[in-house]
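The complex appears here without one of its protein chains, the remainder shown in place.
== chain A ==
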Amino acid sequence: MPNIREVAKASGYSVATISRVINHPNSVSPDTREKVFKIMRDMEYTPNTHARGLALDKSNSIALILPDVLDMSYIKIARGIEEIAHQKGYFVFLCNSENNHERELENLDMLVKGRRVDGIILVNSLLSDDELYSLQKEKVPIVLAGRKRQIENTNAVYIDYARGSYNAAKHFISLGYRSLGFISNKSTAFEDEEKFSGFVQAINEHSISINENFIIEDEKSIRGGTRAAKKLLMGKSLPEALLVSCDPAALAVLKCLNENEIKVPEQIAIIGFDNVDISELVSPRLTTIAFPAHKLGLLSARLLFDDIDNRGYESQEIFLQTALNIRESCGHGRTKY
């Protein structure tokens, strides 16, 4: 591949001019710009972005650390981030932390020490306050996506997961159900703790007692949901209504109940969490708590680029709501609103 000097020679302009065309096209007259671009195209020249990054101390890439890349709702966050990054001409490195604290730290270490990226978005991070403080000292712009800001001067876009399950449990109670169950995700992630705490809060506000047999913890997956449903079916009775912490597990529960000829919502009402696309394709259509994953991605990326571009804003904490998508599985009838 030709280098910048060869392009300069072929075009008759100086290397400095070619460099300006590449890096600051607006500082060059349109005529010159067009001529240089044409020669670059003819010679099949593309600027070496890595070398360019070294010179500018910029990598033109950001990193995204997801707890689980197979989780459909996290992928929507990634999509939102990528859209903004693409517009800005940035690459996105995708890192998978497997919901594992150590792995998240390892990822960060490689990214920060290697100066590989201009900023990092951490989705539902497991980092402690101290770890965030030391990350802050590295002066790499970061955004916490999904969880509340733990320390000062950090950009965050967070979702009130507790409020989501609180609203779902309140919805069950308003429909007259008094025996409620909860299938939670087995993990150390704060979002799972929050989902359960919101459920408990609603139950407590209505002085409803919790039957421990109806509280089951399993992995956040179809397999986990299937196991939890089987465990529930082994008991003497079923709850009237069941909140499941993720949609894949909720769909597995639906299938399991169907196989055992237990009618949803007549015999047991169900609400899932995440609003994955297929949740409305099953029968009965799954009522689910939606969280704005794509929007979370868009806003997180915007905050990160505001920081990278030094727009001079103070750090921000943006709150996004969950929404209860009422369909059929919760026993609300045909009411859609």
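The rule is short, and it goes like this: contacts are C-beta pairs under 8 Å (C-beta built on N, C-alpha and C of every residue); 3 or more make two chains touch, one makes a residue touch a chain; residues count from 1.
Everything below uses one rule, namely that contacts and distances are computed from a predicted model.
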Review point. For the chain that is missing from this picture, which UniProt protein name fits: "Spore germination protein", "LVIVD repeat-containing protein", "Putative Outer membrane lipoprotein, Slp family" or "dihydrouracil dehydrogenase (NAD(+))"?
Key: "dihydrouracil dehydrogenase (NAD(+))"
Exercise for review: Check the options A:46, A:87, A:260 or A:283 and report the residue that touches the missing chain.
Suggested key: A:87
**Study point:** Interface with the unshown chain - residue positions in chain A
**Key:** 80, 84, 87, 167, 290, 292, 294-295, 298-299, 302-303, 311, 313, 316-321, 323-326, 336-337
